[in-house]
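A protein chain is absent from this complex, but the other protein chains hold their places.
Naming follows writing order (A and B), and every chain is counted from residue 1.
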Amino acid sequence: MGTGNRDLPAGFTAAELAHRFALQLKGDGAAVVAGVATLANAGPDRLSFLSNPRYRAQLADSQAAAVVMRAQDSEGYAGTALLAADPYVAFAKIAALFDPPPPLRPGVHASAVVDPSARVDPQAQVDAFCSIGARAQIGAGAVIGPGCVIGDDCEVGEGCVLVARVTLVRRVRLGRRVLVHPGAVLGADGFGLAMDAGHWIKVPQQGGVVIGDDCEIGANTTIDRGAIEDTVLGEDVRLDNQIQIGHNVRIGAHTAMAGCAAVAGSATIGSYCLVGGAAGILGHLEVCDRVMITAMSLVTHSIREPGEYSSGTPLMANREWRRNAARFRQLDTLARRVNALGKTPRDEED
Amino acid sequence: MGTGNRDLPAGFTAAELAHRFALQLKGDGAAVVAGVATLANAGPDRLSFLSNPRYRAQLADSQAAAVVMRAQDSEGYAGTALLAADPYVAFAKIAALFDPPPPLRPGVHASAVVDPSARVDPQAQVDAFCSIGARAQIGAGAVIGPGCVIGDDCEVGEGCVLVARVTLVRRVRLGRRVLVHPGAVLGADGFGLAMDAGHWIKVPQQGGVVIGDDCEIGANTTIDRGAIEDTVLGEDVRLDNQIQIGHNVRIGAHTAMAGCAAVAGSATIGSYCLVGGAAGILGHLEVCDRVMITAMSLVTHSIREPGEYSSGTPLMANREWRRNAARFRQLDTLARRVNALGKTPRDEED
Partner (left out) sequence: MGTGNRDLPAGFTAAELAHRFALQLKGDGAAVVAGVATLANAGPDRLSFLSNPRYRAQLADSQAAAVVMRAQDSEGYAGTALLAADPYVAFAKIAALFDPPPPLRPGVHASAVVDPSARVDPQAQVDAFCSIGARAQIGAGAVIGPGCVIGDDCEVGEGCVLVARVTLVRRVRLGRRVLVHPGAVLGADGFGLAMDAGHWIKVPQQGGVVIGDDCEIGANTTIDRGAIEDTVLGEDVRLDNQIQIGHNVRIGAHTAMAGCAAVAGSATIGSYCLVGGAAGILGHLEVCDRVMITAMSLVTHSIREPGEYSSGTPLMANREWRRNAARFRQLDTLARRVNALGKTPRDEED
């Protein structure tokens, strides 16, 4: 239930929250909030929120001390409300009050192994069992959690957090305030091969990885180093877990990708794109700004117009699916037969 | 060949196995079994099994000391048979005799770093290079293999095995006898973002992860902590490798998922479901008990009836596929043309 946090501050009144986040208060300004909860499960000292209309019905019965919501949703609500144009954003900001980062413990753990040529800022925290390679740099306020490997020539900017067991292989440069979750591997060799007389030979991967400020990289996500130039993520790019980014990919600022998405080598993706879970983007393509790819779709050609794109087929009961899928094999023949019937399409009907 | 195990017990006679597992013996009860093998490769001191009818033809030539099989498959078989209603289950139980877990070595390795507030049972084993965080609890008989990170406020129940390099980030509670394979990350932040004036802001992830008794979590699988409430797996849930479970997902008891499956945030999955490899389930959906999703299918709506569900198209030679796939672009137009031809469907034919 997320209520076990022993580092919780004592609480805030609804009036304090309204003032701090510039929200309009409706109801009891003295109501005390000591944490957050869902509408359905909030106790009387919890703040909740209503953003998605599907949860509207839960509002009346919620025991929450206060609820963040839109003004129009508060009509007829008898409890304490904090009114926001975007309740989810306001809730996120308030919730952060109850989830303070653990206090920084500057210094290098006795067990860590740091190359003499590395520069670790005295205000950085390096935890147990970390390896820091030659010429690596760790900025002030950065946290290198337990078991991380920071390879040669890597740079970790101010305020970055590598939660645990993160690997930066080589020539990886993180901007400021980058958050990297456990198991992520940045800067492994790109997949560059050439077939020579029946055997593969490895194409040397000499580029690096450059990650902009305020990016977030999910657990077990992999971002390969470039072959010659760098693999580049702009600022505020958000990658979920288990995402694969090939060598020399470029991703524009503020783009977000859901879990298990994959981008093949040398693709260029614009800013403010949204890539759904397990979607794929083939190599050497260009995707312009503000493109949304739905889950598990495969991008097989460049996209030059903003908008939403999809591939795949609907889910069906397997027996029904089998019948339809078998017909997919005959689709070209079917279309030819229809053409042979000599009718022109009458798109005006239906 | 799996025959190099130096910890093997000396062997069992077929009669001993029949008695121990309540199977009917047919043939030579004195036949000695010292390990297991496939029908095709079994030597004369091996036990094999016949479950899948496709391997029936291999039975006659097998040199196995004894074979577990159904009664009806044993007709005409001259060798020693152990008869079972479900030969695969019986074989699994017998094979476990030859694969004893390594002996527990209670105690904390000298290199491990354990927070003073953590409680490690004296009968737990904590291997080299483990980090154990504040207020963490490790139960009796649990094995924390080399390189694991157990974060603050995590609990590992009795008899759990974390093979190696497992990360429990924060507020992760494992029940009893949970088996977690290397590289798995439980309790990383869920992917919660809100767009605020052109920048993403992070929605704090304050929930935990609760894993029921007897679950198995595959290598490099990730299970995110909940945003507010917990992400929950019921008892006996079995997850293969590289699976991604989003925040606040709930999975019912005895459900199994094959490799690379992915479940987006807040989806609820029933009990006794089977999810095929690389299948996807979108967020906020509900899937009832006893649903089977075939490999690489995408669940885009809630499922309320037990049964098997699929999406996708059949595999074809690329040249043929290109012709048919191009027609998929015109499918709506094609259907309108057919409609325009004025015929009603005659489903009685075919």
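Please note the rule applied: a contact is a pair of C-beta atoms (placed from the backbone, for glycine too) under 8 Å apart; a residue touches a chain by one contact, two chains touch by 3 or more.
A quick note: this is a predicted structure, and the numbers were derived from the prediction, not measured.
K.L.:
With the full complex in mind, choose from B:Cys260, B:Cys273 or B:Ile293 the residue touching the hidden chain.
P.N.:
Residue touching the chain left out of view: B:Cys260.
K.L.:
Which residue, A:Ala124, A:Leu162, A:Val185 or A:Met257, contacts the hidden chain when the whole complex is considered?
P.N.:
Final answer for the missing-chain contact: A:Val185.
K.L.:
Which chain B residues would touch the chain omitted from the figure, given the whole complex?
P.N.:
1-2, 4-6, 35-38, 41, 86, 88-89, 91-93, 95-96, 98-99, 102, 109, 111, 127-129, 145-147, 163-165, 179, 181-183, 214, 216, 218-220, 236, 238, 240-242, 254, 256, 258-260, 277-278, 295-296, 312-319, 321-322, 325-326, 328-332, 334-335, 338, 341, 343-347, 349-350
K.L.:
Could you pull out which residues of chain A are in touch with the chain that's been left out?
P.N.:
Given the touch definition above, chain A has residues 111, 113, 129, 131, 135, 147, 149, 151-153, 165, 167, 169, 171, 183, 185, 188-189, 191-196, 198-208, 220, 222, 224, 226, 228-230, 242, 244, 246, 260, 262, 264, 278, 280, 282, 292, 294, 297-301, 307-314, 316, 320, 323-324, 326-328, 330-331, 333-334, 336-341 touching the missing chain.
Just so we're on the same page, only the chains that are shown with their structure count from here on.
K.L.:
What is the distance, in whole Å, between the centres of chain A and chain B, each centre taken as the mean of its C-alpha atoms?
P.N.:
Roughly 26 Å separates the two chain centres.
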